[in-house]
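Here's a structure for you.
Missing here is one protein chain; the remaining ones are kept as they sit in the complex.
The chains carry the letters A, B and C, assigned in the order they are written, with residues numbered from 1 in each.
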Amino acid sequence: MKSIVIHAARDLRIEDQPVEQPGPGQVQIRLAVGGICGSDLHYYNHGGFGAVRLREPMVLGHEVSGHVTALGAGVSGLQVGQLVAISPSRPCHDCKYCREAMFNQCLNMRFYGSAMPFPHIQGAFREVLVADASQCAIAEGLTPGEAAMAEPLAVCLHATRRAGPLLGKSVLVTGCGPIGVLCILAARRAGADFIVATDLGDFTLGMARKAGADLTINMATHADLLAGYGRDKGTFDVLFECSGAASALIGAIPVMRPGGTILQLGLGGDMTLPVQAITAKELSLRGSFRFHEEFHTGISLMRKGLIDVKPFITQTFALDQAVAAFETASDRSRAMKAQIAFS
Amino acid sequence: MKSIVIHAARDLRIEDQPVEQPGPGQVQIRLAVGGICGSDLHYYNHGGFGAVRLREPMVLGHEVSGHVTALGAGVSGLQVGQLVAISPSRPCHDCKYCREAMFNQCLNMRFYGSAMPFPHIQGAFREVLVADASQCAIAEGLTPGEAAMAEPLAVCLHATRRAGPLLGKSVLVTGCGPIGVLCILAARRAGADFIVATDLGDFTLGMARKAGADLTINMATHADLLAGYGRDKGTFDVLFECSGAASALIGAIPVMRPGGTILQLGLGGDMTLPVQAITAKELSLRGSFRFHEEFHTGISLMRKGLIDVKPFITQTFALDQAVAAFETASDRSRAMKAQIAFS
Amino acid sequence: MKSIVIHAARDLRIEDQPVEQPGPGQVQIRLAVGGICGSDLHYYNHGGFGAVRLREPMVLGHEVSGHVTALGAGVSGLQVGQLVAISPSRPCHDCKYCREAMFNQCLNMRFYGSAMPFPHIQGAFREVLVADASQCAIAEGLTPGEAAMAEPLAVCLHATRRAGPLLGKSVLVTGCGPIGVLCILAARRAGADFIVATDLGDFTLGMARKAGADLTINMATHADLLAGYGRDKGTFDVLFECSGAASALIGAIPVMRPGGTILQLGLGGDMTLPVQAITAKELSLRGSFRFHEEFHTGISLMRKGLIDVKPFITQTFALDQAVAAFETASDRSRAMKAQIAFS
Partner (left out) sequence: MKSIVIHAARDLRIEDQPVEQPGPGQVQIRLAVGGICGSDLHYYNHGGFGAVRLREPMVLGHEVSGHVTALGAGVSGLQVGQLVAISPSRPCHDCKYCREAMFNQCLNMRFYGSAMPFPHIQGAFREVLVADASQCAIAEGLTPGEAAMAEPLAVCLHATRRAGPLLGKSVLVTGCGPIGVLCILAARRAGADFIVATDLGDFTLGMARKAGADLTINMATHADLLAGYGRDKGTFDVLFECSGAASALIGAIPVMRPGGTILQLGLGGDMTLPVQAITAKELSLRGSFRFHEEFHTGISLMRKGLIDVKPFITQTFALDQAVAAFETASDRSRAMKAQIAFS
């Protein structure tokens, strides 16, 4: 079977690997669709990010769906032929954080397609995948492409939960890539009333409007529109910072309402922040990292039609066009979520 | 101008009263629509409820919308001709609870159409109403009937906020009158995933399905269906108890998930509760009473199309048919929200 | 070795049982002290409580300390000779609640000395006890009697945490048995400012004052003193209801501040409650049941001198005086916490 392997920046290869059989509690899955995530792009374009660097070849990918082809011993609740979304999160269930149900902080996490730790954790972009049954969420009624969106959607649902009740709140979203757009969907689903989204490009801002933003602001040309929300100490109850850019976070602080909450999802480097203003306005800057049970929540909300991610899957490539897929996904002026069809 | 005055149980009269002029900070409104609430029905059918009893004639009504006809001195932000929803909540802004922003606990509350305290607080079912500008929410884009739903919707939004984050949660609603149905809408808007509603009649349960309940259970005939959700200590994260019936609350306790939250909106009398089960499951039983800023939140969500109350306005009567309106509203087998058109 | 076995109401026997050896991950403990809890007294005086009834002989006891006498394979962090407090809570770590870290709701809980489920879970009043190492908290620096207070203290710390921040808050405690008195200590430790305690007897109220209550009220003679706190809708932010008596809970509702929180620890039967008042004041009635990590928290706070339980250990009996111990413990006019010395 074929898999998509990154060897170094710009060195992406399709390679043959042996097909695995499912052990007890596991299932074998014929992959249907894999979405390309920002971290995949970092490996592809730069060989890593921050201190996380490729040191050996690694199968990429962690946003995947597929059809069950075989069940290992003792698996119940899944059937051969079913479409499933596969969670890339594999906590150890035994460390002190797992025992406190803080699974996303597991000391021994084995998250698909991560160059940290070493040896790297191999990813899920392979034609045949063996996974634990507990990683699988039944996705029947969804397209394989939607099912493969469960992972980034879970990231955004996790952040939305960490934001506290959003019913009737005013929300700002900075950075309208896939995470920003899915945060708009999640915030609206959670009852946000007024949603403003900012970015630097018209394509992504158009997507933000399609996701339901009440107003979008191109900060390259209309930053003053945002500044207007700073009257009387600010407007927004909640910020979802999805860009990882210091300028986005810094620019948002004057328009946050005193006591407001900032969810930091974007992974950037160090940022020089106006801590005095954060202090005086009593803002809360909260990190939000990955997810856990929100993976199943997202599948359920999509299956009921309560969240619709289809408009944000902008391109689908065949497996042998993987390099073209990564090139397209890297271009934020025309790709929101690019996916690869494995079968 | 005419007003709707209750003199005693079953003694409802349409009476003439003088038109008032708006003072500073006030507006004069030509009433458009008034919705009949459960408490109005208690006065009409029984002369009160619990210790709250009619002792003198009282204008009924507190769910109202209308068009601005005159502005008092110093009023800005409103214009003659605008449709507004008028909040019946008039806290003193000076007592210790108001100073802590707990306005719904105001020691000197003057809520429209309340027989407690004495002299009674006169209500809003009158052709011309003078109100404080701060009570008015601009409702343009809504029908007058929708605007008059802002008050019961606010009650339900308040309870929904008190429930904590609902995104992806399982919710039970007991009692599918207007409050129950609006709680379904509010819970879904706040991101609830699985919603079950119970009642004793098919008409209200049909309305609950229209509001988006995933499942409705007629407890008169299918109580066993609810009981099935009690496996493994229960299913529901949140209960909105909207019936005021002890049997509904008691029947829900076995199907609540440990640590779950019960919002009590229904106003009943004393209830004999299984406190030991509440303790052992660590449930939280929280009262939810009226609202404050949620009045404006509801108007905003309706104006954006994020909550649609129109299907639940089942009858509209002319002012001179007020008695028929009250009779119909009292019949839960055919009326969800009955309203009176004042102009 | 001897153990204390209840056969039926008023039929308490000291019986010989074989000494067990510790398996892997376990420790053998020579019991030092066991405290008599209210549930032990229910078995002794009434053969059970509510639906929980003795159906076969059962070793009583779950408030115990002792000295480590042997270590099973793989145990680290404990040494022979150390004084430990032993938690009676033994969740399965595998059910859905355990996996969410809701250990006190474990579907397969094996809590020492519980007649529910059947076969009963045998208790810890035995000269030699084999326990999991993870149940043991090192108690060096404490007396064995203090260490045996870790369990009821944990119950109260758990409730205190569920009460939310108490710093500067006004607290009412109803029922001044051991749980009530330890709630006073815990609430003060958590920063409560004004603490009032009520009961029906002078002995327990004296203990409440010793625990730091600012004011105690004998409800048998001075109920009007409590009623005075009902002015302007009430005074207390938090109630710890430790009596299990409906009259205590009902009497507290008028003196609770709107929005206040009631922690229900007392286990009574059904109670007829003024749900309308709970609703209108937006009170929260929260069950609090057992504990988990608070067991270690209590040991740590006692070892640092931040909580002092010694004044509340009012009697210590030799093992062969167990019946006298249970008789004395049943007399709330002279016993707060009666303990049995096993060695």
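Here, a contact is a pair of C-beta atoms (placed from the backbone, for glycine too) under 8 Å apart; a residue touches a chain by one contact, two chains touch by 3 or more.
Everything quoted here is computed from the prediction, not taken from an experiment.
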Residue touching the undisplayed chain, where the options are C:Thr160, C:Thr235, C:Gln315 or C:Gln339: C:Thr160
Sole residue of C:Gly23, C:Gly168, C:Gly228 or C:Gly269 that reaches the chain not shown, by the stated touch rule: C:Gly168
From C:Val33, C:Val75, C:Ala211 or C:Leu301, residue that would touch the chain that is not displayed: C:Leu301
Residue among A:Ser39, A:Thr198 or A:Ser288 touching the omitted chain: A:Ser288
Residue in contact with the excluded chain [from A:Ile278, A:Leu306, A:Ala324 or A:Ala341]: A:Ile278
Interface with the undisplayed chain - residues on chain A: 50, 96-97, 102, 104-105, 107, 162, 232-233, 246, 249, 258-259, 264-276, 278-289
Positions on chain B contacted by the hidden chain, ascending: 93, 99-101
Footprint left on chain C by the chain that the document does not show: 157, 160-161, 164-168, 186, 188-191, 193-194, 214, 294, 297, 300-301, 304, 306
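In the analysis below, only the chains that are shown with their structure count from here on.
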Gap in Å, rounded to a whole number, between the CA centres of chain C and chain A: 46
Chain A: positions in contact with at least two other chains: none
